[in-house]
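Following this message is one structure expressed as structure tokens.
A protein chain is absent from this complex, but the other protein chains hold their places.
Up next, chain A:
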Amino acid sequence: MDKHEGSAIPQALQQHLQQLGQQFSERLSQELPQLAQQARQLLGADEAERTRLLQELRHQLHRLAGSAGTFGFSQLGQQARELEQHAERWMERLLRQQQSLNEFVTALQALGEQPTSAGAITEPVGKARKLPRQEDGSRTIYILEGEAAVGENMRQTLSNFGYRAEHFNSTAGLDAALQQHLPDALIIDAKLPGEASCGLDYAHQLRERLDEPLPLLVLTDQQDDFATQLHAVRAGAMGLFSKPVDIPQLESRLERCFSQQHGEPYRVLIADDDQDLASRYSLVLRDAGMLVEILSEPARIFTHLRDFNPEVVLLDVNMPHCTGPELAQIIRCNDDWLRIPIIYLSAETDIGKQMNALIKAGDDFVTKPISDNALVATVFSRAQRARLLSDALARDSLTGLLKHADIKEQVAIELERALRSGDRASVVMLDIDHFKRVNDEHGHAAGDNVIRALANLLRQRLRRVDSLGRYGGEEFLAVLPDCTPEQARLIVDEIRQRFAELRFIADGGEFSVSLSAGIAGTDVNSDAEQLRERADKALYAAKHSGRNQVQIAASEEHRG
């Protein structure tokens, strides 16, 4: 069968091959001038166009390198091969340049965000040397405080809040403990009497010794001193508290540090008519641990905002039908979404046009192409800020608990979750008994103390999955997922007893206060508002039966 191989070429075959060679040569006479033409375009092209042209040229050169030799144009094929490699090197160089420019931009942006978030952007929160998390979710806090009484008091109070707190009098003691395990957070007094270096210098050195910074809170005698503030921030402090320390406030800052570290992933909504680009951004942000949704139909913006509740919106400026600035203005027409940062993504480098878009609506402008790192950094910093702000807005300043509207929303969310999972949840309404009397007899400051104490007690005794809010003046609303009304009653009744045992001090005298509570469970079909009303009715029944007690709402049948 291989009779022709290696032997003289039959004439017919030779003719055929020659004919094919002729056709190829005709093709070359058309294709080569086209290649030259494309090459000339490279000179005037901008960066994106240049990359595209180079890619196309490289592909054609590759084909030529593969085919020319077969038809006897060995030299041409060789040249094409060399040019192909040349084009490849060019593309690599362009990419490297772009990358190095992007890295420069990222570095500069990170500079502006030091020191609170820069580490968080690049470093995943490591666990290497940390103690394993406790089963009950408690975290370890190390306190470095020279004054034994202050440190011990703080340790005791933080333990009551459910932390595993340890107190050290000296840097030597803390150093020894750190050799064993790293805590989840550090609290360090700026002044350390009897030590060679001050607390802030120690914190600074410690920061350099650790692979990744630990959340750090600093205690100081004078918070207003700018030099101390600067020193603390340079040492990596995430909070500065002047003595005597308001421990509930310090505790809520700790919580904030942790939620920043281990909080839910940031939610980002992308609107870009270029599907490929949108998918690419989405991939990059997801890779950085964020949740991403792509808005393909601008008209559905509010549905997406409601359902997805994004913390950052990325908008392409030039979209058909509805431009980015137009969509941004539509979002800004609605007060509900004021807190969401809007970032434009655009190839537009004209500062004037960028300004124009920003004046209409929107918060920031990011120029395409953007490196992956720069995109993540930009979105991360915006999302972080947005979450902190919306958290601050949602929380009551006296108690640090969710406010009225937000806890109601939380009840609705938990109820929905319970319906989906088939688990039972309980809603609790609590009210301080005769609170008006406390205010009248002991003054508003004493009243505030009582409210704050109950808030702290609730926060301490309830689980982390439970949501808790200040519903009204002296009224609290909590939702306990995966918990029957009977289980809830045991928990709330224990809180009631502990609260009644608390001794408050005002005008040199002591007083105590009691509370009443009503509980309703999802075992009866009802919506969030009905559920809350049933808990409220149970609360009034408790009040009516003499206060200082907990009652479960009557089931649907009994209510008639």
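Please note the rule applied: contacts are C-beta pairs under 8 Å (C-beta built on N, C-alpha and C of every residue); 3 or more make two chains touch, one makes a residue touch a chain; residues count from 1.
As a convention for this text, contacts and distances are computed from a predicted model.
Undergrad: Tell me the UniProt name of the left-out chain, picking from "Na(+)/H(+) antiporter subunit B", "PpiC domain-containing protein", "Response regulator" or "Peptide/nickel transport system ATP-binding protein".
TA: Going by its UniProt entry, the chain not pictured is "Response regulator".
Undergrad: Hey, which of A:Ala65, A:Ile270 or A:Ala328 is the one touching the hidden chain?
TA: A:Ala65
Undergrad: Considering the whole complex rather than only what is displayed, give the residues of chain A touching the chain that is not shown.
TA: Counting over the whole complex, chain A touches the hidden chain at residues 1-6, 9-10, 12-13, 16-17, 20, 23-24, 27, 59, 62-63, 65-71, 74, 77, 81.
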